[in-house]
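Heads up, one of the protein chains got dropped from this complex, but the rest are sitting where they should.
Every chain is named by a letter (A and B) in the order it is written, and numbering of its residues begins at 1.
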Amino acid sequence: MSSPFVVLPIIFQLFLAVLLMFCWTQKNLQKLISVVGSLVAVIISVVLFAAVWKEGIYTTQAGNWVAPFGITFVADTFSTLMVLLTTLAGLAVSVFSVGSVRNARIKFGYFPIYHFLLMGLNGAFLAGDIFNLYVWFEIIIISSFVLITIGGEKAQLEGAVKYVTMNLLASVVFLTAIAILYGLTGSLNMADLSLKVAEIENRGLVNVTAILFLVGFGIKSAVFPLYFWLPASYHTPPPAISAIFGGLLTKVGVYALIRVFTLIFIPDEFMINLISGMAAITILSGGIGALIQNNLRKIFSYLIICHIGFMIAGLGIYTETALIGSVFYLTHDIIVKTTLFMVAGLIFKIKGTYSLRLLGGFYKEYPKLSLLMSISLFSLVGIPPLSGFWAKLFLIEGGLSVGNYWLVGFILLGSFLTLFIIAKVWAGVFWKDSIHIPVKMQVKYFHELKPLKRQAMVGSIIFLSVLSLSIGFGAEYVIQVASKVAESLMNPQDYIHAVLGQTN
Amino acid sequence: MKTLIFKTASNYLLPLLLLFAVFILLRGHYLPGGGFVGGLIASIAFVIHSFANGLETTRKIIKFHPGFLMPVGLTIALVAGAAPWLFGMPFMTGLWMDEPIPVIGLVGSALFFDTGVFLVVIGVTLTIIFTISEGL
Partner (left out) sequence: MLLAVLSGFFVALGLPLIIKVFKGPNTLWVSLFPLSLFIYFISKLPAIKDGETLSSSWAWVPSLGIGLDFYLDGLSLLFTLLITGIGTLVFVYTSSYLKGHIYLDRFYAYLSLFMASMLGLVLADNIITLFIFWELTSISSFFLIGFNNDNEASRKSALTALSITGLGGFFLLTGMVTLGYVAQEYQISALATLSEEIQANALYPLILVMVFVAAFTKSAQFPFHFWLPGAMKAPTPVSTYLHSATMVKAGIYLLARFTPILGNHEWWNGPLIIVGSITMVYAAIHAIFRLDLKAILAYSTISALGILVFLIGLGTDEALLAAGVFILVHALYKATLFLVTGIIDHETGTRDVSKLSGLNKVMLPVGIAAILAAISNAGIPASFGFIGKDLIYEATLHLGNMGYVLTGLAVITNVCLLFAGFLAGIKPFIGPLPPAFSKLHLPPATMWVPPLILASLGMVFGLFPMVVDTALIKPIVSSMTLGTPTFELKIWHGFNIVLLLSLLTIGSGIALYFILKPSEVLFAKATRFEKLSPESAVNQFAKGFVSFSSKWTNFFQNGYLRYYLITILSFLSLLLGYRLFYGVEIYVDTSTLSDITLYEAVIVLIMAAAIFFTVFSKSRLTAVASMGVVGYCFCLIFLFYSAPDLAMTQFSIDTLTVILFVLVLYNLPKYLTLSDTRDRIRDGLLSLIFGALISILTLEVMNETVTKDITSYYAENAYILGKGKNVVNVILVDFRGFDTMVEITVLAIAALGVFSLLKLRLKSIEKE
C-alpha cells in the first residue's frame, strides 16, 4: 500500500529541529517544543505502527518516481517497530534532558541536534534504498559527533575523536560497498537489489561485497573485533546523550545487518559461521570487559557490546525462531539500555561519581529510587519474567535446532556474566555503606535542582521502567510482533512486492 | 593581504559574485550549476570580502548571523518537499507552473528546493569560516 505519510516520522523530526533552530536562545521554549514534539512523534509512530500492523506494508516513492528509479521508503512491521521504539526512547530522553542537560549546552543547539539525530534514526529504519540508508547514517554520525563534543570538555573530545574516526571509517567501507554493489547490479533500491543480487552468477563477487557490508555495519553495531569506538566514547558525554546512544546508536547497525543479510545477501555457510563466531566473541568480549570495569557507565557500555552479541547471534543462527529472539532482544534492549544510562546519570547527579568503589548506600538513603532502578537492572539480566528473559528462550531454541551448541554456550555465558555483574553493581552501589565522597564544585547535585527538573529525571526513568515491565509481562504481544517481523524477514517476497508492485 | 587594490576590488567583486551565484542557481536545471555550487560561490564571495576588509565589515554587510540562513534554507526546502502532500502526492513530487516565467523559465518546486539548498550552503560555509576566523 502506498501512502505519502510514511516519511512523516522523519519529516516531523526535521520540522522540530528547524523550529528549535529558530528558537536558538530561548531555552525554556526549546524544552517545551522538544517534549511536546516528542510526544506528538510517539503518537505519529503509534498510528503508523497500527496501520502497518493492520493493513500490511506501506511504501512511498519520494518525488513520485517509480521504484527502483526514485528513493523508496518502506514501513513494514520491523521498521515501524524500530521507529516506535526510537520515538518512545526519544520521548524519555527528551524529558530526561529537560532535567539534566546544562543550560549552556541548550543554548548551543543541544535540542535541534538531538532531534536531527532522531530524524536520522527514523530515516535509517524507514529507508528502502541503500544509498539513502547511507545518507541517514551520515546524519546519525554527524549529529551524534556534535552531541558528544558539545560542551567541549577534554574527556568528551578525546572520546569524540575516536568515535568519529572509526565511524567515518565504517561509512567509507559502507559507501565502497554501495559503489561496488551498484557496479554489480546497477541498482540502489533494496527490494530491487534483492532480486538482482539473486540473479548474479558470479557468487564470489557477491560474497566479497557482502563482507564489505558486514564490516561497515559491524563497526556501527560494535561487534568484535570492530567495537573499539564504543567503550572509548560512551562514558564521556552528559547522561542524557549517553542514554540515547546506549539505547539506539548500535541498534541501527544491528537493524541494518539484519535487514541487509535477510533481504539482499542471503548468507552462505561461511558467512553464517563468520557471523556466529563474531557473535560469540562479541558476547565474551563485552561480558569480560564489563567484569573488570569500575566506572558504572563503562560497565554498561561493555554490556551493550555483550548484548549486541545476542542479537547478532540470532542472525548467525539464521532461523525464524532465532530471529524472533533477535528482534525481541532488540526491542527489550533499546528500552532497557536507555533506562540504564539514565539511571547511571541519576546516580551521578545524586552522588557526583560513577565509580563503583566510591558509590554506596543507595538502598538505605533512597529506598524508592533503589526499587525503581532495580527494575531496569534486573530486566537487563533477564530475571524471568522480566523483559530480557524471553528473547533468550528463542535464541537457545534456535541454536539447538541448528545444532550450534557452542553459540548457545556463549549465550549462557553472557547471561551468566551479566547476572554476576549486575549483582555486583547492586551490592556495590545499593547495599554497600556509603563512604564520604568529596563534594565536587562543578557538579550541580540532585538535591540542588529545581523540583521540576528532579521530577523530569525520575519521571522519564519511571516511564521507561514501566515500558520494560510491560514488555516482560506482556511478552505475548511482543512475541507476536517479533514473530511477524521474523517471518517477513525470512520471506521477503511481500516486502519486494510492496515496493516494486505485484507485476515484477 | 589588506591592500587597497584588493579592498576596492573586493567591494565590487562581492555584488558581482553574488549575482553570478544566483545566476548559477537559477540555470542549474538546464546547464551546469545549481543550488549547491551557487551557494559555494556566494560563500566564497563573502570570504574574499572578509579577507580584504576584515570580518567585522563583512558581518555588518550581512547584518544578521549567517547561521540564521540554515534554518531558513531548511524551511524552504522542507516546504518545497512537503507541498505535494497538499495534493495527496508523495514527498518531493515535482510541482510545476503551467506557464514559464520570463528570463528564469519554467518554475517548479524543484527550484524552491534548490534555493533552500543554496541558502543552507551559504549559511553553513559562512558559519564555519566566520567561527574559525573569530577563534584566531
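Going forward, a contact is a pair of C-beta atoms (placed from the backbone, for glycine too) under 8 Å apart; a residue touches a chain by one contact, two chains touch by 3 or more.
Everything numeric in this text was worked out from a predicted model, so none of it was measured.
Participant: What shown chains does the left-out chain touch?
Facilitator: Checking the complete complex, the chain left out touches A, B.
Participant: Please pick, from B:Val22, B:Val47, B:Ile62 or B:Met89, the residue that touches the omitted chain in the full complex.
Facilitator: B:Val47
Participant: Using the touch definition up top, pick the residue from A:Leu29, A:Ile272, A:Ile350 or A:Leu412 that touches the left-out chain.
Facilitator: Reading the full complex, the residue touching the unseen chain is A:Leu412.
Participant: By the contact criterion defined above, which parts of chain A meet the unshown chain? Give residue numbers in ascending order.
Facilitator: Counting over the whole complex, chain A touches the hidden chain at residues 14, 62-63, 65, 68-71, 102-105, 107-109, 112-113, 116, 119, 123, 131-132, 135-136, 138-139, 142-143, 145-146, 149-153, 161-162, 165-166, 169, 173, 176, 180, 183-188, 200, 202-205, 207-208, 211-212, 214-215, 219, 225-226, 228-229, 231-232, 270, 274, 285, 288-289, 291-292, 302, 363, 378, 383-385, 389-390, 392-393, 396-397, 400-401, 405, 408, 412, 415-416, 419-420, 423-424, 427, 430-433, 441-444, 475-476, 479-480, 483.
Participant: So that we can see where the missing chain sits, which residues of chain B does it touch?
Facilitator: That gives, for chain B, the contact residues 28-37, 40-41, 43-44, 47, 67, 70-71, 73-74, 77-78, 81, 91-92, 94, 96, 106, 108, 110, 113-114, 116-117, 120-121, 123-125, 127-129, 131-136.
What we mean here is this: only the chains that are shown with their structure count from here on.
Participant: Please compute the C-alpha centroid of chain A, do the same for chain B, then give the distance between them in whole Å.
Facilitator: Here the centre of chain B sits 37 Å away from the centre of chain A.
Participant: Considering the complex alone, what residue numbers of chain B touch chain A?
Facilitator: The touching residues are 70-71, 74-75, 78, 81-82, 84-85, 88-94.
Participant: What part of chain A is in contact with chain B in the complex they form?
Facilitator: Those residues of chain A that touch chain B are 2, 4-5, 7, 11, 14-15, 18, 21-22, 60-64.
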